[in-house]
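What you see is the complex with one protein chain gone and the rest in place.
Right, chain A next:
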Amino acid sequence: MTAPHQGPAGEFFRRPPTSYTAPAAPPDPTHLLAAANGLSRRHGGRLLTGYLLFAATVSAAPSALHHRITGHVSPALVLLLLQLALVVWTLVGHHRGAARLESDIENHRTADGPWSVS
């Protein structure tokens, strides 16, 4: 039965079924918090582990890292460049993860009523 405020029944079938997406349930706030903490721990942990391994290697075996590989580049310099690459990788990964989290938080705010960031 069609209520007076509803349009003709046919309008529900004008949109192709494939384009319709059911409204997603708002993300659970505790899951959002866990995701935020997990994001920090994951990327911070990767960087810290890499840095500690690097520091331990160059501290424990300095004499093995002096000789040149090519030109004036030594194994120690290669390790330093790898560590720099790790810095860039973790920063990029954190940036992407944080952007996704930000969008989930926005979804939650939109779905759950008006919120203000104080």
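By our rule, a contact is a pair of C-beta atoms (placed from the backbone, for glycine too) under 8 Å apart; a residue touches a chain by one contact, two chains touch by 3 or more; residues count from 1.
In the analysis below, contacts and distances are computed from a predicted model.
In the listed set "HPr family phosphocarrier protein", "Aspartyl/glutamyl-tRNA(Asn/Gln) amidotransferase subunit B", "Cation acetate symporter" or "ABC transporter substrate-binding protein", the entry agreeing with the UniProt name of the missing subunit chain is "Cation acetate symporter". Listed for chain A, the residues touching the missing chain in the whole complex are 29-30, 32-33, 36-37, 40-41, 43-44, 47-48, 51-52, 55-56, 58-60, 62-63, 65-68, 71-77, 80, 83-84, 87, 90-91, 94-95, 98-99, 102, 105, 108-109, 112-118.
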